[in-house]
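Heads up, one of the protein chains got dropped from this complex, but the rest are sitting where they should.
Coming up: chain A.
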Amino acid sequence: MFKSKQEDLLPVANQGERHIPAVLLVDISGSMAGASIDELNQGLIEFGQALQEDSLALGRAEVSVISFNSEVKTEVGFRPATDYQAPRLAANGLTSLNEAIIEALNAIEERKAQYKEQGVSYYRPWLFVLTDGAPTDTNRESEARNRLQQAIRDKKVVYMPMGIGNADKTKLQSYYPEETKSKIVLQANAVNFREAFVWLSNSIAVVSNSDPTVSDSIELPETPSVITVGI
């Protein structure tokens, strides 16, 4: 099906629990050099810290880190969050954001296939995109945008763009489907990551299992509803 670039992925742990696969798509292009790459590396560390603070999420989340500059590279293949270690990345080269998005969606499909095979249930996967948002691989932009928009529409992924430095917010918003009302772009910091995990294990007032035609009328929190901080 997909050619796996996720060669070092680890087996699924706690198979009896509902998993949340999360891809961190991180920009290590030349434009990120300096303060931005430090911010990014710090974000990767804070992501790990946020996980450590929530032991339920720690046993359920699965993390993959995919970096992109002139190339797209899987830094950390999907693995239980307990095995996550923040990689330390250096910046140079171009910004293949679009190819990276395609690769991330493929990686998610691949992991999901493993879940299905093993009878592991899962939440809608999270796609964090940490970038300053100026892709150079424009030849693949429409393909990447179409696929991501469709995945969001089909509720196959929760897109969580996080701006780094002077991020091009409009560019990041353009990957949302046009009909999405609040095209949120967050900042990659501990607070926002933590909020995401709080959402995961929180008791909620509205459940979404009724007849699909009925549930459409109920406004469900698409992303962690508590995250409202824009940049």
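Everything that follows uses one rule, which is that a contact is a pair of C-beta atoms (placed from the backbone, for glycine too) under 8 Å apart; a residue touches a chain by one contact, two chains touch by 3 or more; residues count from 1.
The rule we apply is simple: contacts and distances are computed from a predicted model.
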For the chain that is missing from this picture, which UniProt protein name fits: "Protein kinase domain-containing protein", "Branched-chain amino acid ABC transporter permease", "Heme exporter protein C" or "Hydrogenase maturation factor"? "Protein kinase domain-containing protein"
One chain isn't shown here. Among A:Ser121, A:Asn146 or A:Ser182, which residue touches it? A:Ser121
Residue ranges of chain A at the interface with the undisplayed chain: 8, 10-11, 13-18, 55-56, 59, 75-76, 79, 83, 85-88, 112, 116-121, 154-156, 198-199, 201-212, 214-215, 218, 226
